[in-house]
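Removed: one protein chain of the complex. Kept in place: all other protein chains.
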Amino acid sequence: MANQAVLGLYRTPEAAADAVGNLQQAGVADHDYEIMTGVPYPEGTFGEPPVRHKLYVFPFIGAIIGFTLAVVEGAGTQLAYPMVTGGKPILSIPPIIIISYELTLLGAIVFTVIGIIFESRLPRPALGAYDTRITEGLIGVVCTCSEERVEEVRGLLQRAAAIEVKVGQG
Amino acid sequence: MTTVRSGWDHKWSMVVDIDRCTGCQACVVACQAENNVPINTEDIFKQSRAIEWIRIERYWEGEFPDVKARYLPAMCQHCGNAPCEPVCPVYATYHNNEGLNVQVYNRCIGTRFCANNCPFEMRFFNWWQPVWPESLRNQLNPDVTVRNRGIMEKCTFCVQRIRRAERKAIQEERDVKDGEFAPACVQACPTGTLVFGNSNDPESRVAQLMKPDHPRRYRLLEHLGTEPNVVYLKKVDPYLEEAQNGSH
Amino acid sequence: MQDRRTLTDIQVNETLTNTVLKTPLLWYVIVAFMGGIVLLGVLAVGLLVNLGQGLNGYNRPVMWAFFLTNMVFWIGISHAGVMLSAILRLAQAEFRRPATRAAEVLTVFALATAGLMPIVHLGRLWRAYWVFPYDFSRGIWPDIRSQAVWDPHAISTYLIGSSLFIFVALIPDLAVLRDRTTGIVHSIYTLLALGWRGTVRQWRLQAIAGIILSALLLPVFVSVHSIVSWDFSMLIGVPSWHTTIFAPYFVIGAVHSGVAGVITVMILMRWLFGWHDYIRREHIDSLGRLLFVVALAWFFFFMLEFMFGLYHQEGTEMVVRELWLFHAPWNAIFVIFILTAFIIPVPLWLFRSVRRSFPLMFFTTILVNIGMWLERFLLIIPGLMRKQPFTFSWGEYAPSVFEIIIITATFALVATMILLFARAFPLIPLGDAKEARVLRDEIRIGRRTVQAVLREE
Partner (left out) sequence: MASEEVARDVLQRTFVKGGRYRQAVIVLAAVFLLGVVGFILKLGQDRTQWGYYAATFSYLFTVAQTAPVVSVAMRLAKNHWRRPLARASELFAVVGLFNLLLFIPLLILLPSIEGRNTIWILGVWPSRFYTPHIFDTLMLVGLVVLGLLFLWTAAVPDFAAARDQRGGQGRYAFLAMGWQGTVRQWRVQRALLGLLGGLYFMDVLTTHFLIASDFSMGLVPGWVDSIYPAFHAITGLQAAVAVTIVTMFLLRTVGGYREYLPMESFWGLSKILLALSLMWFYFWWSAFITFWYGRMPVEQNIVQLIMFGPYRPFFVTAFLFCCIFAIGLLIWNPLRKSPAALAAIATMILVGGFFDRMRLYVSSWSLATTTDHTLTTVPAAIWPQVPDLLVIAGGLAGAVLVYLLATRIVPVMSIWEMKELRLYQVPRQLVRRRMLSLGKPD
């Protein structure tokens, strides 16, 4: 059976926070509702639980990959063509350090960005229950629930002075 | 690709005896002819874009009326630790196993990094496509590449002659004899200022002249530690002091 | 403290997306003009390819000249961007908000331009790709002992990194544009916005991303200019270049010119797009203070470099300093440089009234960048003209018309790119502007209300 997404739109953060409060009292699980804002409010403004994420892992993976590539490139090219230049050793370490420094950071950055997109659950092909007024200051509380709870949830959202409540595909 | 036979141990070096140099520029002409160096017209000189693989640097010394001209024949020093080599991003110049500082024309992309790092300013850039008048087309040396626009070039110790001598020696299954051949400049020098040979062979004339204990021995910009492969012998005259200051 | 209007989100969207949705007529005029200059530059480069580097003012001692001076200059400008937005993000400085994206965009385009310069200066620039380690057909990869290989690595790292930085910060604004456009444009923005909905989680990750990426980009930003400086400082062939201070000296100089550049751009934006509520006096003021500190630090390093040129009284160094100080036209250039880069602007910034006046800050920052361009010129050229004691091969240098055209074109290029970017994306992050409103607070102490800002405990 298809899940439904109920979206309540609020003008003030207080109202939105009340809506979230209602949902929590009604025993809606934390992962079943989301708050959508056009403004980055500090974490916990709406009494929602803190965000859990593994973003910090990504840079390290990237760094390791980048470093490995750099060492392979640096040492490899020098050993592959054993040509003496400027009386420097065939395998000179300092240049390898410089190259690996750059590529390590490059790897870390690229993977961080991948991580951000992945952890923010993007890219998301369909917006689902969404309202363009959210980017104009309204605050949306969207709750995904099964068919039979739709009316109850609609009521919960409505009670918190919602200016509109919409039901869409979850 | 190198023609060095196993058991050979060549280090091609040159000795320049300043005392013998008259500044006649024969070496310069010979080099131009041998190595297909583009013609340096007057305005090219004025732009200081002239290409001379070997040049006679002239320094004036003393005050008028007793002014002395000092001549310093200068060519690529084929440094042991050549500063020009490691700065090249594409291995267009490197050190080969005969002590030569080699320039690979078709690998060069013209960063001119090497030219900046050469303390002797012995590397030359082809600013334009070189052209020769119709009449001179046929005197170009077939053994030497005509360098393209946009790449570096410099003295090679006439590597084409070295290779020829070595091939000959290989055919006759012997080592290259001292004085068997010489680069164009050495061949052309009337006073025997320039001496060329294999400095790894202790009997060779070069090795004799460039002995570390030679009283007149010095090398250019030695404090840079580039270990030049060209050794200079001081001028012997009462103006020794000035001579040193002039060229050093 | 001038009073600030409180703007609703709708107003913010209105004004900050006006570059995209209703572009001022002036925009087209400027773009057309700048584009013309760029085309001229492209033509000049074409001639260089076709006829050879002989067209430029190079000669035997002076093998590098205007192009690399310009490269160092643009690398310098490019450093403000990320440096500003990264450091200020980490320091949670409020006045960063209107500056960040403009700074980052300036970074990217200045950097791209800088990357073009060494290619344009190559003898066989159609072979430039040989310095990248990918060419299998030639059977030989670059020699990583060469600084000319470190540069591509560093510059591309920095370019990729800062572009991604911009993109990540841009996603929420793309969502705003998606919601405010229709038709084909709408579908493009929809694609770019990746379906951003502004959930709490997404905003949270935005914040963390800002911090992590800043922390990762700062080391890159330092390394890039250091490596560029090592192109010069490692060459024993040019004694006046061969000094250990170059890396930090170049970096601090870059920050000096770069922050100045950002201020210039912000004032221009304010004037061109009329963002008087976003780029305010106190922003310029705070940036001015920062610039003042940076300028002092830069001067410290400049003195170090100058002093140690003379410290051991070595001929090869002395002769270059002599050229700077006593020989025309170099002494004139030196005087202009030191006046414009330090003596005129920096004491002026001591005065609050100057720091808070847009025209004055505009002109002083322009002055700084004139001075810093000349500084790079003085660092690079005289050293080459007087390389070694062999007076026989000392030389002179004068730029050719081609070099001048191409240099001018690079400035036009950066301007055009930024304007084109502004046509497609907002130059001030909307989210930041809105967040500032949420976090703004006031504390009453007796009769005085003090501006305050909310922080997470």
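Every chain is named by a letter (A, B and C) in the order it is written, and numbering of its residues begins at 1.
As a convention for this text, a residue touches a chain if its C-beta (ideal position, glycine included) is under 8 Å from a C-beta of that chain, and two chains touch if they have at least 3 such contacts.
Keep in mind that what you see is a predicted model, and the values were worked out from it rather than measured.
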Displayed chains contacting the withheld chain: A, B, C
Among C:Leu51, C:Ile160, C:Ala247 or C:Ile344, the residue in touch with the chain that has been omitted: C:Ala247
Residue of C:Ser233, C:Ser257, C:Gln388 or C:Thr416 touching the missing chain in the full complex: C:Ser233
Contact partner of the left-out chain, one of C:Leu26, C:Leu191, C:Leu325 or C:Ala452: C:Ala452
Contacts of subunit B with the absent chain, listed as residue ranges: 81, 86, 223-225
Missing-chain contacts mapped onto subunit C: 1, 90-91, 219, 222, 226, 230, 233-234, 236, 242-248, 293, 296, 300-301, 304-305, 307-308, 310-314, 438, 441, 443, 445, 450-457
Missing-chain contacts mapped onto subunit A: 13-14, 17, 41-47, 86-88, 94, 98
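The working rule: only the chains that are shown with their structure count from here on.
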Longest centre-to-centre distance from subunit A, chain (CA-based): B
A-C or B-C - the one linked by more C-beta pairs in contact: A-C
Centre distance in Å when subunit A and subunit B are each reduced to the mean of their C-alpha atoms: 65
Whole-Å gap between the CA centroids of subunit B and subunit C: 44
Centroid distance [mean C-alpha coordinates] between subunit C and subunit A, Å: 30
In subunit B, residues with contacts to at least two other chains: 83-84, 86-88, 91
Contacts with 2+ other chains: residues of subunit C: 140, 142-143, 145, 149
Residue ranges of subunit A in contact with subunit B within the complex: 81, 83-88
Complex contacts: residues of subunit A adjacent to subunit C: 34-43, 46, 48, 51, 53, 55-56, 59, 73-74, 77-78, 80-81, 83, 85-86, 88, 92, 95-96, 98-99, 101-103, 105-106, 108-110, 112-113, 116-117, 119-127, 130, 132, 134-137
Complex contacts: residues of subunit B adjacent to subunit A: 80-88, 91, 93-95, 227
